[in-house]
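A protein chain is absent from this complex, but the other protein chains hold their places.
Right after this comes chain A.
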Amino acid sequence: MYLYTYDGTFEGLLTVVFEAYERKAWPVSIARAYLVQPDMFGESITVVTDDQKASRVWSGLQKKLSVEAQQALYYAFLWEQKGYEMLVFDYIKLVFDSPVSIEGNYAAPCVLQLQQVHKQVHREKHRMEAFVRFQKTSDGLYFATIAPDFNVLPIVINHFEKRYADQRWVIYDLHRKYGAYYDLASTLLIDLEETGSKALQAVLLGNVLDEEEDKYKQLWQVYFDHVNIPERKNPKLHQRHMPKRYWKYLSEKQPKIDLKSERLM
């Protein structure tokens, strides 16, 4: 009975794998250091993240796994649901212990689960790419907030970099309290509370939007209302595609912007 703790990074988790093999001491649980209760049974091992050990494990995996399966492993890490570290561990162990490729062996529980998790995280990634709505600020920055079910921000950055290469943008994860900021050259991970960036905080409070922002938000609402064909109404299908918990992101699902107050401006 070995309980491993690590720092919550992907490299840390790969280091755990390295240590477990080194000691032939297989974990029954792996958890972030601060989440572990002291009175759990078994021997606890605290792993210090070591980039070299981590990259040895990773290159070992690269030799035996397709790019897709490597991606699935990383996605399982971003999944962050109960037992995700053990899932990653069990899968890696099966890869190393098996003389032949295990990909596609859905009769093995961890292979099947990893595949399902891959799909779930991928779906959430895809939803974020679809449902992010930027608002333009007065200094030309495009700002969006998200609160995804899984930690998908790191894997949506590439998509938005390619798409919005000529505009500065920020996507901020309200749950996990960090964001990605693209400055026309590269993308940095930012932490609003730590950096205390006044400009970005002001955006979060919503006072500094571009003067045309409301106009386009309203035009989008108008468009959304008018592409609908009332004779074909199908609310179940609508919600199946666009579950209610995502509506908070969507300008078209926000209260209608009032034309009259608009005209006063």
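We adopt the following convention: a residue touches a chain if its C-beta (ideal position, glycine included) is under 8 Å from a C-beta of that chain, and two chains touch if they have at least 3 such contacts; residues count from 1.
We take it that contacts and distances are computed from a predicted model.
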Expected UniProt protein name for the omitted chain (select from "Cell division ATP-binding protein FtsE", "Acyl-CoA dehydrogenase FadE17", "Branched-chain amino acid ABC transporter permease" or "DNA modification/repair radical SAM protein") would be "DNA modification/repair radical SAM protein"
Sole contact to the chain not displayed, among A:Y2, A:Y74 or A:F134
A:F134
Sort through A:K63, A:K82, A:R232 or A:R245 and give me the one touching the missing partner chain.
A:R232
For chain A, the residues touching the chain missing from this view:
104-107, 112, 116, 126, 129-136, 142, 144, 162-167, 212, 214-216, 218-220, 222-224, 226-238, 240-242, 250-252, 259, 262-263, 265
